[in-house]
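Remarks on the structure that follows.
With one protein chain held back, the other chains of the complex are shown just where they sit.
This part shows subunit A:
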Amino acid sequence: MYTLDKFKKFVSFLLEYDTSLVLSPINGELWVVKALFVEHYRDEKTTIPYLETMSDFLDFLQQFNGISGNSLKFSHDLHNFDFQLPNLNFPKLVWINIGGLLLLQHRFEGGSPFPKLSTNKPKQDLFELLERPKINMKQLYSHEILLERNFGIQPGLLDALIRRPTARTVLSKQRAQVKTKKIPFFTVCNDSNHNHILASVGLNKKEYGQYGDNSFDKQTIPESIVHQRIANSKGMLSEEIYKCSFEKIHFLPIINNHTDLNLGDCSYLDTCHKMKTCRYLHYFTLNPNSKPKGGSEPEEYSEYTIGDCFSESFREILAPQWINCDIRYLPFSILGKFAAIISDPAWDIHMSLPYGTCKDDELLSLPMSELQDEGIIMLWVTGRSIEIGRRALLKWGYRISDEMIWVKLNQLKRTIVTGRTGHWLNHSKEHLLVGLKGNPIWLNRKIDTDVVVSGTRETSRKPDEFYDIVERLVGVHSRKLEIFGRDHNTRPGWLTIGNQLQGVSLCEPEVKRKYESYIQSTNKSN
């Protein structure tokens, strides 16, 4: 009988040589196998004394097969084989059950006889099983295989190359970063615990009622007072919460006597007209009162100047200009040419709005083609007018290059999901068509994204972010026009026209001269 550790060696020997024992040149000859095995462990002190003769070896093999579940298969049975006789049919090793040997080795190393069922393995998604054949589906896209085999181009490489931003885009982005003044940016604290605790110490305490009468509107308490109260109760707050009130924006739930917490948030939040009786939950915005860091002054110029005007570094931005006029009758030729136009027409969408609307035909027949040789136009559209807007841009000689959206946020920086804001679906965004005329190579493309997220303000007032975006796209010194603008739309570097502006203000000499002569001529004809 041999001891187990003698078999151990034999198992690792077999596993090492593997099928090469049955292949040429060994061909499973047992005397070669024996010699190899002895040779294999010769370096070790323990030479294999127990395998003196061939009959020992056969005996050894038979016992081995006994414990390994016949992992070795021979051409003849090893029993009753008389190896003394010269015999051509000496048994040969023909097959090794590697799996069986591995199991045996596993047992030698103290493993359990049963394969472990891992219990906490996550269940496999059926879908993952469906996914697998997709590797073979590569053959459907034979061009990739062709590219890989013949040119050594990895699949996806060409795609990555195409998608890679150009040097121009990268440089323009860097320039925009350098030249745009950084506006302090705060994040909102999402820990409801913080908000509730800050609300209870800063807003909803009973004794604060004396600040006004009972129906006092907590929404209008100055933020500094709330911060003061929080500072006074500093001892009651954890350090973490107190610190957080300086760093992040918090929305403190306002608890009034009439508030019913089960109803959830008010759809209108801070724009609610019935704040004093509304039973839905409203919030007080507590901005961080620390002086924001950053806000560094932008640099005046950057080294990358493609697309800039030659006097970029020393030129001053024009003062805001505006003309109160009826756009239908103003001869556009007096205004000159523009690099960018923004227009927010009061589309006639069969709704009663607090301003006069404009007929589609009148809008389509505006002589817009006079205003630009090459450049961009941005046209605000809503609902039904999306299609009219697309038609209008094509008629005016533009091609539609992009469609931007403004994602409207409410006080809590969430999208607007309630309040029947649209006919079939609720509307949480507005569309802005971007038309392109000519081939303006001077545009700084791909600095901003086509999705602008911004809070809502008065009815129909659009976010000011779009001015910044246009300025980054065409440059601050390019001439820019806004059609159908109101007083709050006037802005340095921009000329605003519309019938709701106050008077006229022009500073470009040529525009001013032409406008004056136009006024004189109309007065004369009257």
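The definition used in the following text is that contacts are C-beta pairs under 8 Å (C-beta built on N, C-alpha and C of every residue); 3 or more make two chains touch, one makes a residue touch a chain; residues count from 1.
The criterion applied here is as follows: contacts and distances are computed from a predicted model.
Hidden chain, UniProt protein name from the list "BHLH domain-containing protein", "Mannose-1-phosphate guanyltransferase", "Karyogamy protein KAR4" or "Ubiquitin-like-conjugating enzyme ATG10": "Karyogamy protein KAR4".
Checked against the full complex, the one of A:L263, A:I306 or A:I519 touching the unshown chain is A:L263.
Within the whole complex, the absent chain has one touching residue among A:R42, A:H76, A:K181 or A:K274, and that is A:K181. Contact with the chain not shown here comes from a single listed residue; of A:E29, A:D59 or A:E223, that residue is A:E223.
Listed for subunit A, the residues touching the missing chain in the whole complex are 125, 127-128, 130-131, 134, 137-138, 140-141, 162-163, 173, 176-177, 180-188, 190, 220, 222-224, 249, 262-265, 267, 281, 285, 287, 295, 317, 319-320, 376, 386-387, 390, 399-405, 407, 409, 412-418, 420-429, 431, 434, 436, 439, 441, 443, 445-455, 464-465, 468-469, 472-473, 487, 490-492, 502, 505-507, 509, 512.
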